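All protein chains but one are shown at their positions in the complex.
Then we have subunit A:
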């Protein structure tokens, strides 16, 4: 086999779905129940790709298994709805597959239920034969440098949640009233943020970006976006498809310092194809700007984005009145070692970059495809456990014992049918505005619409 795609090893950093090890069944009973007699009730926590792919695998390979998918949001699909950029609708096509899974008579969606608050994991373990945790990766870490509390310093994750209609980020409404923005990190989420900031508004108007985000972006003064990385051009984490989109962004030009890219082509002769093609595209863009008409058009581009390498944030610099971000102090780094494992170490030099907005992003990332493999794998392990009699034997009540608990606690679960009503409403509202959908962002309104 040829070398693996880097998507594989880079992004599969941690399994997305985790099976809680069941309490061991007494030995003598292990073989008593064959898979055929047992109707396994399985609980999946989280309705993102990991949860749905796990459910899909279980339903497909076990003729009796029943799967309940618990989700804290009113609506399903996790980061496919709240993470994937609005101008990437094709990525969201996986929703069709998830919808098919949810339509199985042996699968139920239980939205608006937060596991750990509305129902405990141990209650779920009592009610189900197995509990699969696939609640994704939360991102509550802070940037960890002085000045990060200043208005204008934003978590990229919250910003993404805001333009994608995540209820808890609904009130973020950032002030884009400055001409230079800076993003810390050179991964695909950084490029998503940069692209959303720079894409001509008439293109965004045709996506499912929220109405509030459109309103704010329409008034945006941002003309230049720096995307800053600790390491060099050979270590960027974004992928070629996303880079190409940036390069082809209408009315924006790339600001790449040729000095950063000279001689790189010689260093990548032996690199795996993905790194090689990505670097070639960077080098080509930096060193051989398009000629003729196109170049003229780009030179007048009102907006620009650029990559800055070997810079690590030290401090956010306040405006004279202390009320906002005015810039950021970056440590100048150098590389020790080479290739993917090169380490950035400070040189002692610093650089101040003026900017009115700073985004940071720290979170394990992944792609939907790796999540799919994880989900299938979890399903497979679970089925194996069932077959070998490792899971608790004897009937389990499943949802019928959880339902009264939720009722007593005043929790109102949302079914997949309910979601489909909301879906229809969103699509109808979107149609009026020429968008694929207008996302509902207020959980209370959503619950009202479905008659809760």
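To be clear about the criterion, a residue touches a chain if its C-beta (ideal position, glycine included) is under 8 Å from a C-beta of that chain, and two chains touch if they have at least 3 such contacts; residues count from 1.
Here is the rule we go by: contacts and distances are computed from a predicted model.
A.B. asks: One chain of this complex is missing from the view, so tell me which of "small monomeric GTPase", "Cytoplasmic tRNA 2-thiolation protein 1", "Ras-related protein Rab-2A" or "Adrenodoxin, mitochondrial-like" is its UniProt name.
C.D. replies: Cross-referencing UniProt, the chain left out corresponds to "Adrenodoxin, mitochondrial-like".
A.B. asks: Among A:199, A:239, A:252 or A:312, which residue is in touch with the absent chain?
C.D. replies: Of all options in A:199, A:239, A:252 or A:312, contact with the hidden chain holds for A:239.
A.B. asks: Please identify which residue in A:72, A:277 or A:315 touches the non-displayed chain.
C.D. replies: Reading the full complex, the residue touching the unseen chain is A:277.
A.B. asks: Among the options A:264, A:367, A:427 or A:447, which residue touches the chain absent from this view?
C.D. replies: If we include the chain that is not displayed, A:367 is the one touching it.
A.B. asks: Hey, which of A:88, A:125, A:315 or A:421 is the one touching the hidden chain?
C.D. replies: A:88
A.B. asks: In the complete complex, the non-displayed chain touches which residues of subunit A?
C.D. replies: The missing chain touches subunit A at positions 1-2, 4-9, 12-15, 53, 57, 88-91, 93-94, 96-97, 239-241, 244, 273-274, 277-278, 367-370, 372-374, 376-377, 380, 436.
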